[in-house]
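Here is the structure we will look at, set down as structure tokens.
All protein chains but one are shown in place.
Chain IDs A, B and C follow the sequence of writing; residue 1 opens each chain.
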Amino acid sequence: MTYATRMLDTHSRDFNLDADVLAAFIDAAGQCSHACTACADACLGEASVGELVRCIRLDQDCADVCSVAARVASRQTESDTDLVRAIVEACATACRACGDECDEHASRHDHCRICAQACRDTEQAARSLLAAMT
Amino acid sequence: MTYATRMLDTHSRDFNLDADVLAAFIDAAGQCSHACTACADACLGEASVGELVRCIRLDQDCADVCSVAARVASRQTESDTDLVRAIVEACATACRACGDECDEHASRHDHCRICAQACRDTEQAARSLLAAMT
Amino acid sequence: MTYATRMLDTHSRDFNLDADVLAAFIDAAGQCSHACTACADACLGEASVGELVRCIRLDQDCADVCSVAARVASRQTESDTDLVRAIVEACATACRACGDECDEHASRHDHCRICAQACRDTEQAARSLLAAMT
Partner (left out) sequence: MTYATRMLDTHSRDFNLDADVLAAFIDAAGQCSHACTACADACLGEASVGELVRCIRLDQDCADVCSVAARVASRQTESDTDLVRAIVEACATACRACGDECDEHASRHDHCRICAQACRDTEQAARSLLAAMT
């Protein structure tokens, strides 16, 4: 059981969202933020860094957006639905852009292949959370 | 001249956005992130903290979202327009929610009054940037 | 196998650190950052929020410091040893302070109990990483 599930289980407030869907998003976005940070750094370390400029750029954005989306979604006290929705949508958009770019390099760089998968998983988890919020 | 303007002036790439509008957003969001962090902390230090729970919550979200929106907007190499737009929209939404809440406490707490102003300024700067991106 | 391990396995550069010790720190710090964010929020939602002010404060600091320590430690391209050491030491210090405070409330609040454990685990992982860097 991840910390996301355990912390939601022990939260002081009720929240009208499916805790499994929420925890899945928090975990996925946290992992994706890490994968994107590491992929940006691994790309930077490649001899072919000049061909990976767009990948590094999007990895950085996606790492930042996923990290903050996970933080906002982790908070269940006095949530503002419009705000949560906006940042989870931004997260899905970032994961789409970064996942598409990483896919382009997946055959040559395993770090891009793994990062693309993290982005796909998180985009999916974001869309499931958005659907659950309707 | 702020660092945002100086760094945009010396950037290695061309970018098809009005540099003044972009720098104004970066500066406003950076200042707002700081103001929200400080307001959350000042609220936490009030004897009446129990009445400021929603304000602290939204200050935290707004600090996080503004900080990341400023980072993404600062990057001009291989930008993804959909991604930039999504995070700037999330920033405007966060500033709206947090500014509205801080306004409720502005007459009693100067830190809320100042923070509300930072949120209003940043929401405006975000909307100007979104308009310039069209 | 976590993303930390998978991303280190596929990194473009060699690094003269035990990958298991490094991955353990990255994973622990990432989990702890999330646990602290969630604990701050759960404390904020308690009726007794006035007694949890110091806990919320330290949770916020610890969440921020753990998150950045995990990012810095995830990067293996052209690392600066002094810099890595300084942020991992700051992480250990933050986890010590936050773990001690959360322990004070562990008997009444399960979120504090779980968060204290995350802080203890991360302080330990930070100290193991510092030892491995010597």
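What we mean here is this: a contact is a pair of C-beta atoms (placed from the backbone, for glycine too) under 8 Å apart; a residue touches a chain by one contact, two chains touch by 3 or more.
Treat the numbers as computed from the prediction; the structure is a model and nothing was measured.
**Q** Identify the residue among C:37, C:60 or C:117 that touches the chain left out of the display.
**A** Touching the chain that is not displayed is residue C:60.
**Q** Touching the absent chain in the whole complex: find that residue among C:10, C:79 or C:124.
**A** C:79
**Q** List the residues of subunit B that touch the chain left out of this view.
**A** 2-4, 6-13, 26, 30-31, 34-35, 37-39, 41-46, 63, 67, 70-71, 74-78, 109-111, 114-115, 118
**Q** On subunit C, what residues meet the omitted chain?
**A** 53-54, 57-58, 60-61, 64-65, 67-68, 71-72, 75, 77-80, 82-83, 86-87, 89-90, 93-94, 96-97
**Q** So which bits of subunit A touch the chain we can't see?
**A** On the side of subunit A, residues 40-41, 44-45, 49-50, 53, 56-57, 60 touch the unshown chain.
The rule is simple: only the chains that are shown with their structure count from here on.
**Q** Taking each residue of subunit B in turn, which ones touch at least two of the other chains?
**A** 53, 57, 60, in rising order.
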